[in-house]
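Comments concern the structure below.
Omission of a single protein chain aside, the complex is shown with its protein chains in their original locations.
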Amino acid sequence: MYTYQHEHRVRYRECDPMGVVYHTHYLDYFEAARTEALRDLGVRYRDLERNGIIMPVVSATVDYKQSAEYDDVVIVEAQFPEMPEVRVPIDYVVRRAETDTLLATGHTDLCFMNAERRRPVRIPEPVREAFLPHLPASS
Amino acid sequence: MYTYQHEHRVRYRECDPMGVVYHTHYLDYFEAARTEALRDLGVRYRDLERNGIIMPVVSATVDYKQSAEYDDVVIVEAQFPEMPEVRVPIDYVVRRAETDTLLATGHTDLCFMNAERRRPVRIPEPVREAFLPHLPASS
Amino acid sequence: MYTYQHEHRVRYRECDPMGVVYHTHYLDYFEAARTEALRDLGVRYRDLERNGIIMPVVSATVDYKQSAEYDDVVIVEAQFPEMPEVRVPIDYVVRRAETDTLLATGHTDLCFMNAERRRPVRIPEPVREAFLPHLPASS
Partner (left out) sequence: MYTYQHEHRVRYRECDPMGVVYHTHYLDYFEAARTEALRDLGVRYRDLERNGIIMPVVSATVDYKQSAEYDDVVIVEAQFPEMPEVRVPIDYVVRRAETDTLLATGHTDLCFMNAERRRPVRIPEPVREAFLPHLPASS
């Protein structure tokens, strides 16, 4: 499994009248975490797009455990359990940094797609190679 | 089952560089649809909150089928399959109005909660009565 | 002056821990109001873009008078004081529908721009003609 931890400071605009992070923003946290996870491997999503590959989200799930509050620092861990092929499954665990409280877990499936034809494609070879030291190739 | 259809015009701010609605906004569409579904029953969420009941989202899932584009009108159908007790399960179906294309399906579980003590509570009686003509009481 | 009134129901996601609309969302209200104002004239921004014309925002100002609250219906009036040339000045007045309270005023300058070359251009002739019954042509 390849994992990466992304840190985020909760902003006022993300908090609702209950005084806690509005539930939709966890999906934004997931996006930032997986983008930085890829960057840490040497893969810049911006470059993929410029080369005609996009990675749309196919499905997303979030389970909310405890609320993050305004100005909390949250740690968003992105976990890549296996070598992606066409589909890219990613798990997420969100914790409050100060107390290590589990706030939420989630999952997204993305896929590699040809931007022009909007058709799923296999993982680009440079991305596969970036994952290879961390994830056994699927057989 | 109680169902309600909410209409939404896709705004520029919701669209991403792929030219389509960014995936997180479907959760916002769900929020608007369930709020209007409750209003249609005579239940105003704002009044619930003023009476000390909040309805946090416990879990959320979205499956993305096709992309909504800028300026599309989308129909978001909220489906309440059963009389809520403590937990409020809701299904969603999102279609493009013009073509009736299925864009996404989703599910959220909310729960009734005492705002002050942050403890789950049973469905308030007036809300149960509002649902009763549409949903058989659970046995 | 050409004016158009756009109605918007304040959503939970737009409200902050003060229990009122977070200030940035007024710019979103402005976007919706001017888009609908143009549509009412027969000009669909989506079609402009497909014809290679974009309308970026050059400057924006908001003055906040009173707070909009969750579930309020707000009326956002977009006012086009003069025939646009390259630049499109628009004023906005936001009121709470129920009480007619003035909530905010604002102004944006947009401009017509060639999407490909990212260069300002004069108002496309069909847009000028759509405005003409409402706005005296500048001399």
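Which chain is which? They are A, B and C, in the order written, and residues in each are numbered from 1.
Quick note on the criterion: a residue touches a chain if its C-beta (ideal position, glycine included) is under 8 Å from a C-beta of that chain, and two chains touch if they have at least 3 such contacts.
Everything quoted here is computed from the prediction, not taken from an experiment.
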Residue among C:Thr3, C:Thr61 or C:Thr99 touching the omitted chain: C:Thr61
Positions on chain A contacted by the hidden chain, ascending: 9, 11-13, 28, 31-32, 35, 44-46, 49, 70-71
Interface with the unshown chain - residue positions in chain C: 17-18, 23-25, 27-28, 31, 49, 54, 56-64, 67, 115
Touching residues (missing chain, whole complex) on chain B: 12-13, 15-17, 19, 22, 24, 70
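One rule holds in what follows: only the chains that are shown with their structure count from here on.
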Chain centre separation (chain A, chain B; CA means) in Å: 25
Cα-centroid distance, chain A relative to chain C, in whole angstrom: 34
Distance from chain C to chain B - Cα centre to Cα centre, in angstrom: 28
Residue list for chain C, restricted to those that touch at least two other chains: 12-13, 70
